[in-house]
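Next up is a structure, given as structure tokens.
All protein chains but one are shown in place.
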Amino acid sequence: MQRPSNPTARTRVAVVGATGYTGAELIRLLLGHPQVQITGLVGHSSTGQPISELLPSLRGWIDMEVEPFDPHAIAKKADVAFCALPHGASAAHVVELRKQGLVVLDLSADFRLREQHTYESWYGAHPHPEYLEQAVYGLPELHSKAIAQSDLIAVPGCFPTGAILALAPLVSAGLINLQAPIIVDSKTGLSGAGRKARTAIHFPESDGGIRAYNPLDRHRHTAEMGQELGRIAKHAQVGGKTAGVDRLPLVFTPHLVPMTRGILSSVYAQLISQTGSDLPGDPVGKCVAAAQEFYKDFGQVAVHPSVVGKAPPCPDTLWVQGSNQIHISYAVEKAQAGNATGIVLAQSAIDNLVKGASGQAVQCLNLRFGWPQYTGLDRAPLWP
Amino acid sequence: MQRPSNPTARTRVAVVGATGYTGAELIRLLLGHPQVQITGLVGHSSTGQPISELLPSLRGWIDMEVEPFDPHAIAKKADVAFCALPHGASAAHVVELRKQGLVVLDLSADFRLREQHTYESWYGAHPHPEYLEQAVYGLPELHSKAIAQSDLIAVPGCFPTGAILALAPLVSAGLINLQAPIIVDSKTGLSGAGRKARTAIHFPESDGGIRAYNPLDRHRHTAEMGQELGRIAKHAQVGGKTAGVDRLPLVFTPHLVPMTRGILSSVYAQLISQTGSDLPGDPVGKCVAAAQEFYKDFGQVAVHPSVVGKAPPCPDTLWVQGSNQIHISYAVEKAQAGNATGIVLAQSAIDNLVKGASGQAVQCLNLRFGWPQYTGLDRAPLWP
Amino acid sequence: MQRPSNPTARTRVAVVGATGYTGAELIRLLLGHPQVQITGLVGHSSTGQPISELLPSLRGWIDMEVEPFDPHAIAKKADVAFCALPHGASAAHVVELRKQGLVVLDLSADFRLREQHTYESWYGAHPHPEYLEQAVYGLPELHSKAIAQSDLIAVPGCFPTGAILALAPLVSAGLINLQAPIIVDSKTGLSGAGRKARTAIHFPESDGGIRAYNPLDRHRHTAEMGQELGRIAKHAQVGGKTAGVDRLPLVFTPHLVPMTRGILSSVYAQLISQTGSDLPGDPVGKCVAAAQEFYKDFGQVAVHPSVVGKAPPCPDTLWVQGSNQIHISYAVEKAQAGNATGIVLAQSAIDNLVKGASGQAVQCLNLRFGWPQYTGLDRAPLWP
Partner (left out) sequence: MQRPSNPTARTRVAVVGATGYTGAELIRLLLGHPQVQITGLVGHSSTGQPISELLPSLRGWIDMEVEPFDPHAIAKKADVAFCALPHGASAAHVVELRKQGLVVLDLSADFRLREQHTYESWYGAHPHPEYLEQAVYGLPELHSKAIAQSDLIAVPGCFPTGAILALAPLVSAGLINLQAPIIVDSKTGLSGAGRKARTAIHFPESDGGIRAYNPLDRHRHTAEMGQELGRIAKHAQVGGKTAGVDRLPLVFTPHLVPMTRGILSSVYAQLISQTGSDLPGDPVGKCVAAAQEFYKDFGQVAVHPSVVGKAPPCPDTLWVQGSNQIHISYAVEKAQAGNATGIVLAQSAIDNLVKGASGQAVQCLNLRFGWPQYTGLDRAPLWP
């Protein structure tokens, strides 16, 4: 029936860590990718079992057994490997695959942070720091050229993707005050917590409630946001001068929302100009224009314009289910009562498993192999 | 970026009733269909507005205004029309479009029942009974040849699709007692209730609870189940003789489940042979074999075998999100305590908006135009 | 602030298995019970920790440490013990507590089945069959007198409670055909699966989908339904004669619904008289009358009358959140098309953790101690 893979496609890919949520999502997306053929599915605890028994949603779509990790065996049948493993566990696998010459797209945190000491202050000793230098941070909207030339692509975390893409255009365009606190308040669906069963994600203790965890500067994704926004800030022109700031005063608090997919990122920053949206200067218009310019080559970044006389647009995670798109909007105060704080709210909505993980990995693959960047990511989201 | 439609595709389609759930789902599926080009979106209350404002999940995927219903205008730009309108309202539109020569796929109930008096006993006076005869019931697994030759295809209801496909192989193979009650207990996601806001589907009065409605023989879909299963029963061989029964003793009770998509159909019937599964005769194996044979040409019907020593398979609606697949399984009693009732439980899981509506409509379109039947329906389901 | 318990109440109770869902629910209900004082909370893995750290919803309501199981220690401070432990594990604890002279309300399955061989055919060897005889099945609507005199009360399972109470009046009144299959199709919220984290109840693999498990005669609760309905059937008068049937042809299939609390039981049986509801004889009226009579002493059993000209009432599990109530309704076919199967649908809605477990245990406690049976159960349900 359906392609168990695309037998005539020339590029052969393996998925390491095939039975978790990002692994399953990679399989789903790669099955619809016209340039690739899935030739290996690697797992840990369920080797020898057909993937369609482990993931019954794949029954009828792919019929392949899960095999144990063997870099030689993978190298014989694949040109590219996706690693969808936990941080810490991933690095050793990545290195083995790189030694075999495969192009590796790593969905873990192990190669995302450029500086070893930063990694180690968040994650502990890095098992293979010598590979940090060759890794590229796989956020296409920031690093498309480097991604195209790299054989080790570190696919960004889900929260950083949403927060960075919402704020980057404002930092880049010199619109925000780099000394004032930046507050990232993110809301994620529970697939972001991974597939391992635990009480915190047990249905009766998740459905019907919302809670934060790891507030302010305790979640490891804080480091990625700081690194990437810092890179942009360093070269941003603020008030006619290069900002030269590479460390932003940023706090980040994630929340668990009783839904499966989606991340809504609410980023609060202070505009350079503190005038409200209805006053001369139209700060929200400047934000929108900056984002439209910043993302002009990225058709799956939907920047919502602000329409005079209408409520500000607010993206909904329901708009991106199963899709690689990101919706972005900006709002500032009406300030009719003269009480302007100068706060801009930059919001974004993504599917955490697609643009926040597996879809972004496929987008990086496309860039790396010179295919149109949205190849295989060309289906509209599921709604409702 | 994404195709606003496929401009080079040769077959031009219009969607009438574009802003409801089945309309939105048709657009999603047709955007991914390589043979068709969407050339018209017709609505009622929101004409003149871009579809991507009405359905923001389509922003970036299609950019077309909703237009009022005008059969002449549609005929100029489309070869095919999908009608995704409420029953009663649909018939007049279908007739206008047929008069203009378009192939029409009607997702309403208006042309599903072959006999006018049956329609009228459930729905009231039929506005265009003269068209009943040319309509074909668009369930490909039962009527693929007729669908291929018809210009008016009545796409089945969501509940009948799930129930009929679960039970049809058993009726056809003469495995069940056609005199004993058949009980259909269906569980649907709330998108099945349509897009019109009402208290019964208001989030706070739906989330966290389950309830039935229209029990036993009050839901109109009962008639479709009776018609189609009756057609099969009439010719079934039971005990070496043609059954000749065209009216089955069937009751149907739908339930509203706090989820958006999916229908689980639980169909209870009595096997001809009342021996349990662990006894000689293997009745569940016979059911599975009958279904595998019945659906041998239908790759998106996944019949789950029963495995000795394992619990019977039970399909999950999560396995089919966004997909046109149907998962089917059968169970009979272990009867270890000698208490066999002879009941077989035939279960199926579908996505009510895809196999239960818009996907099935696309499958019919493919049959009608001679394309492989799963064209445009070839993406694996979203999971989780 | 709030009572850590009711210090002046004379009856001292301990909860063994305090940190699971039924344990937590017992604490909630007992804190509001004017006649009892909670004097002990017993756990297994979390001894020494304050209950309000393990169950933060109890912070400010009770401040007591979880202690290990020690029957002597419990006997010193409690007159009554509730055992909220898994089946198999419970029996030994119950026996120890009984030996110390405590009144025991056991929420496990260990003492629910009267006959040892029945227990063992479903659960394996019974560790203490010698106690089966002194146990009473704690369903007040059937056994209130026996409960009042027993020191070992086996609180019924959640599914049996819903199914038995829906069907019992019809069996008792001789309204149904005891030879025809009885089909129980139950839909439960996921708290029914217990607190132990596992993939099947992991939020992302439960939310948004519905599925059955253990179909037809594989779930152990089938035995309870058979036992209790059989007891009633044995003495029922059918057509002027004692039925004398003690084994009903019953199958039972549970379903997991993406909600936390609630069980909707749909019980399909065949009426003795096969005439439809709009025909002379009014079978649904007879069912309602039978239930109203059967439950005339039970104010928390809400039997919904059928109203001429209105759709049949269908209970919603949202009506009973946090409450000990059960809502019951009956429906038969309209049979306008002459297609009557004689099927009656008996439905009930309960909160599985209250009437299906902990509330029913408190109701039994009240009967045992001679207090009004709904003492401490007198608060209206949470809605919405």
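Here the chain labels run A, B and C in written order, and each chain numbers its own residues starting at 1.
What we mean here is this: a residue touches a chain if its C-beta (ideal position, glycine included) is under 8 Å from a C-beta of that chain, and two chains touch if they have at least 3 such contacts.
This is a predicted model, so every value here is computed, not measured.
Q: Per the definition of touch given earlier, which of B:T22, B:Q35, B:T161 or B:S206 contacts the omitted chain?
A: Among B:T22, B:Q35, B:T161 or B:S206, only B:S206 touches the chain that is not shown.
Q: From the list C:V16, C:V155, C:A236 or C:L318, which touches the chain that is not on show?
A: C:L318
Q: Where the complex has a chain not shown, which of C:D79, C:D282 or C:D378 is the residue touching it?
A: C:D378
Q: In the full complex, which of A:D70, A:E133, A:D217 or A:D297 touches the chain missing from this view?
A: Candidates A:D70, A:E133, A:D217 or A:D297; residue touching the omitted chain: A:D217.
Q: For chain C, which residues lie in contact with the unshown chain of the complex?
A: 1-3, 21, 24, 27-28, 31-32, 55-62, 191, 207-208, 260-261, 299-300, 302, 316, 318-323, 325, 327, 374, 378-384
Q: For chain A, which residues touch the unseen chain?
A: Its contact residues with the unshown chain are 121, 180-181, 183, 185, 187, 189, 204-205, 207-218, 226, 247, 249-251, 253, 255, 257-262, 264, 266, 268, 270, 311-312, 314-319, 321, 331-337, 339, 341-343, 345, 347, 349, 384.
Q: Name, in rising order, the residues on chain B that touch the hidden chain in the full complex.
A: So the residues of chain B touching the missing chain come out as 21, 189-191, 195, 197-199, 201-208, 258-260.
Note that only the chains that are shown with their structure count from here on.
Q: So, what's the distance in Å between the C-alpha centres of chain C and chain A?
A: Inter-chain centre distance comes to 47 Å.
Q: Taking the mean of the C-alpha atoms as each chain's centre, how many Å separate chain A from chain B?
A: The mean C-alpha positions of chain A and chain B differ by 36 Å.
Q: Can you tell me which residues of chain C touch two or more of the remaining chains?
A: 189, 204-205, 207-208, 258-260
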